[in-house]
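Only a single protein chain was left out; the remaining protein chains are all shown in position.
Coming up: chain A.
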Amino acid sequence: MSALLEVENLVVDYRLRGRTRFRALKGVSITVKPGECVGLVGESGSGKSTLGKAVLGLAAVASGRITFDGKEITHARGRARRGLASDIQVVFQDPYGSLDPTMTVGEVLAEPLVVAGTSRVQARAVVTGMLDRVCLPADAVHRYPSEFSGGQRQRIAIARALVRRPRLVVCDEPVSALDLTTQATILDLFVDLQRETGVSYLFVSHDLGVVRRVCHRVSVMYQGEIVETGLTRQVTQDPVHPYTRRLRLASPVADPERQAERRATWLGLRD
């Protein structure tokens, strides 16, 4: 199967004050196949979100190539970038800031359809169907985002991402702001929707547990570079790179005895 998304040797610089630059990505390569979920893990500042942003066209690329479905999109701007909207979508971390508070849920979900030229009647039908898919009642369309809980808002954000049937969704820490119980149901929703629609995910997260649940393959990022890539099972259970090992041991398990062991091992690695 050929790759849907291919990122080769990507370099992204952020301009700090004046002329100084900060190299957020130092030549990163990654591929995502159709119907696949690829995880990107790392601590904050590792560049994982920047990679997602570069794919979405929200961060300027200094060098390297991004190819989507065989076409180069590294520097796609304006009309070309808008043309990609039907193929590449996003779900952000913050369920509070990612929905316009002045728009009803119906308007939020219809916006991507309306700008693509869908008629209002047709858009309404699609929106109702989409709400049903993410397990929200149909009368949500007349309500404002502030009337929903964090988990429900994230469902709305997922519905917005999928409403134009994209082939790739960049998920930027989509569950890290949610309660653990809500996290679990949202992750299951991601998996269900992937099976139903065949969409691919580029799934950015700092939590190996989350990544293990939804990702087929995973890349571990550290200081702007990918230090390890492999099948999720292998990377999460038997990591090779010392950084991945530390990352795995840093996340606490919900079991006092095993956590005591894990902590001891982690402390051993730390020194």
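Following the convention adopted for this analysis, a contact is a pair of C-beta atoms (placed from the backbone, for glycine too) under 8 Å apart; a residue touches a chain by one contact, two chains touch by 3 or more; residues count from 1.
Everything below uses one rule, namely that contacts and distances are computed from a predicted model.
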Per UniProt record, name of the chain withheld from view ["AtuA-like ferredoxin-fold domain-containing protein", "N-terminal TM domain of oligopeptide transport permease C", "1,2-phenylacetyl-CoA epoxidase subunit A" or "DsbE family thiol:disulfide interchange protein"]: "N-terminal TM domain of oligopeptide transport permease C"
Even though one chain is not shown, chain A touches it at residues 37, 43-45, 56-58, 82-86, 88-90, 92-94, 97-100, 102-103, 111-112, 115-116, 135-137, 139-140, 143, 147, 149-150, 152, 157, 160, 164, 179-185, 187-189, 191-192, 195, 206-210, 212-216, 231-233, 236, 246-247, 249-256, 258-259, 263, 266-267
